[in-house]
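What follows is a short report on a single structure.
Removed from the display is one protein chain of the complex; every other protein chain stays in position.
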Amino acid sequence: MKKIINNPENYLKEMLEGIYIAHQDQVTCVNDDLQCYVTKNKTPGKVGISTGGGSGHLPLFLGYVGDGMLDGCAVGDVFQSPSAEQMFEITKDIDQGAGVLYIYGNYNGDIFNFDMATEMADFEENIQVTTVLGADDVASAGPSAPGEKSTRRGVAGIFFVYKCAGAAAAKMYDLETVTRIAQKAADNVRTMGVALSACVVPRVGKAGFSIEENEMEIGMGIHGETGIRRGQLESADQITEEMMQQILADLPYVEGDEVAVLVNGLGATPLDEQYIVTRKIDAILKEKGIKAYRYYVGEYATALEMSGVSISLLKVDEELKPLIDYPVNTPFFKQM
Amino acid sequence: MKKIINNPENYLKEMLEGIYIAHQDQVTCVNDDLQCYVTKNKTPGKVGISTGGGSGHLPLFLGYVGDGMLDGCAVGDVFQSPSAEQMFEITKDIDQGAGVLYIYGNYNGDIFNFDMATEMADFEENIQVTTVLGADDVASAGPSAPGEKSTRRGVAGIFFVYKCAGAAAAKMYDLETVTRIAQKAADNVRTMGVALSACVVPRVGKAGFSIEENEMEIGMGIHGETGIRRGQLESADQITEEMMQQILADLPYVEGDEVAVLVNGLGATPLDEQYIVTRKIDAILKEKGIKAYRYYVGEYATALEMSGVSISLLKVDEELKPLIDYPVNTPFFKQM
Amino acid sequence: MLQDMKRYLEVVANIMQENKDTLIEMDQIVGDGDLGLTMSDGFRAAYLAVKDTDEQDLGKLVYAGGKAMASAVPSTMGTLMASGLMQAGKDLRNQNELTNENWVQFFDSFEAGVINRGKANVGEKTFIDGIDPAVQVLKENIELPLAQLASKASKAARQGYEQTATMIAKHGRAATRGEASRDLLDPGAYVAVLLFEAFEISVKG
Partner (left out) sequence: MLQDMKRYLEVVANIMQENKDTLIEMDQIVGDGDLGLTMSDGFRAAYLAVKDTDEQDLGKLVYAGGKAMASAVPSTMGTLMASGLMQAGKDLRNQNELTNENWVQFFDSFEAGVINRGKANVGEKTFIDGIDPAVQVLKENIELPLAQLASKASKAARQGYEQTATMIAKHGRAATRGEASRDLLDPGAYVAVLLFEAFEISVKG
């Protein structure tokens, strides 16, 4: 384990202290619980949006709390869900009188806890809460049958759900509308990733799996979950082609569509390589007659020091485009 | 070598193509030479600011081209200087009638080429050019005697020189003033880094050095240049303490000073760890009675997939503070 | 004697601690490897929350342990185990002795709490496949001396656990492996085995 840390038991606490120090003008915590992370900027009548999930994915999840995006985030320990009580405390803090939307990734632990928190918010405070799950990882399972719950994991594509829902809330739409828009974004985003190396949970101290020097794993999850194919490392163009094929076929995205594209680094992969992938994505989209409405490139959802990238496509229409374009100002992500 | 790339010979070209595709609304290149990177946004009468240097450090150098910062950047191959002709072409493009300031790191190759470019600008186009060097790496050499050229390498601290000079130019100050301010920022910034692992130049294909699993190197340069001490990996607090001691003693920064702080990830080190370092920096500054005016945390100057961090302190006064606060909008760095 | 429940939770905390690495390794094969940490931290938190209390209501005592566990380790299995304890606590309200009936109620309610939160059925390769056969045995043999009852239940839990190597996972991270998950033993079901081993030890005296 090669990390710049102190006692692994203090990893979360010290990381959060650093974040609150650096960004004290914009964010704070509820009831002195560092794991209850909220924006300082409230707007009466605005729908509150909260997220939550395990740490180890910065800037996901807390990095999207700020103007034009989210209001709060329950922060779990590395790769672990925060607790229902923490989610509930945040819900009370960010309710600005118009109800609260939960947007989080499709993981058991998070679902169980957000469900408990929803019950608490209903019973104890009469706050209306709705939920939209991020379940964008094409590699993690087949598409779900109509009416069935998706078994797909949520990965980087949740960024687009935050982006659209956050802009809708900032425009003072009501809870029903913000929820509908979030669900629409979730329904129209697909992601696929590739991993080149493992990552180490600080308290575990060693990698939970390994990838050989000449290998890659297509479709690996952001906690190291098994992907769809382990094989010889290929060229950037080949890897991009394989991932794009799976993504494009899934929704499917077709000629004439417009998409917002997120090229996301998993942690150790230089930006250089992410742009080499971007170049190939653009060539593939052009060939298919799909228009790239906007590109986001960089680290948006990481897996500690894992190396690799993921690609997310969001199909946009006239309702989503202005929401994608809406300005954002969080300590970790800004758009003008 | 574990990289998502195609033929290493095409690394630079393909990376730049990706960047121009993703950010076509803001940047372009001169004369179809991808390595001559300039902003699309010109302001008549504004001092033009150009930088340049080898690739492999994204978002350095080209990432700081945009509103409120730089106008152009000559992009070299990985860890190699761009050519004098490329610098000259950019100089002609970004001269908005008020002369051009070159800000770049203190490396032989860059100096030789920018010197050639300065001669060309003088002789061939009669454009007035001034130069300020980034030479902030405390680990790379002792302080230079008064009047002597610094032998220190330029590393992440150049970000602050760009920031101040960029804001000064945006405020329409003249070349002499912008140059004076850039020099003042350069004189008041100090950096120290630590590396935990090596990086691989794509065309070389293997690491130029290695760091054992339990080792770190304090003071290593962003091309893997030897630092001041190789030793057992220590805790985040110990490492931060050692780096801060050397930085603080160097200017020196003293009680009552105000500083802007940059905590910079070298590429593979998660943001989490950078914030653990931030927390300790803040404790040390408080103890010394130095005020942290603003924190920047993230990847600002990387060394491909090297893991490690650097700390930069800029001493600010009433002239520099509003320049630090001035808004910026580049594809890679935004401040509101 | 409520002391018996405190002692049981102490033995559980210890056995999870001893099996921490085993659970980590098992979970690393199908999931993210956190199970050893969450089970040892979580049951430790439950025990510490009840250890020094004067509470005389068995139900409130168990419920408090569950709430403490929920806050300490809000992972999948952490929340499920907490939900189990909390449900058992609700159903044991106003009891203050550990009769055979109350022990059986404890495990029966524990299972119900987990099912209510996690919605898994028998045969879907989860914790349920470890606890369910043991609860059946408890119910059918409620008249046996406690030590014998515990040992019978413990055997049933282990058999149930071993059966998971023939099932396809339908829940959690393992589910994404589909058919490939079949030959693997389920780590959550192994937690059920440990809960009943602890029961055996703690009632042996």
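For clarity, chains are labelled A, B and C in written order, and residue numbers in each chain start from 1.
In the analysis below, a residue touches a chain if its C-beta (ideal position, glycine included) is under 8 Å from a C-beta of that chain, and two chains touch if they have at least 3 such contacts.
In this text the structure is predicted, and so the values were computed from the model without any measurement.
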For the unseen chain, which displayed partners does it touch in the full complex?
B
Pick from B:K13, B:K42 or B:R203: which residue touches the chain that isn't shown?
B:R203
Thinking of the whole complex, not just what is shown, which of B:S144, B:T226 or B:Q245 touches the missing chain?
B:T226
For chain B, which positions touch the chain that isn't shown here?
76, 79-86, 107-109, 112-113, 115-116, 140-141, 151, 153, 201, 203-204, 208-209, 221, 223-226
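To be clear about the criterion, only the chains that are shown with their structure count from here on.
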I'd like to verify one number: the distance from the centre of chain A to the centre of chain B, where each centre is the average of its C-alpha atoms, in whole angstrom.
30
What's the distance between the Cα centroids of chain A and chain C, rounded to whole Å?
32
Centre-to-centre distance between chain C and chain B (centres being mean Cα positions), rounded to whole Å:
55
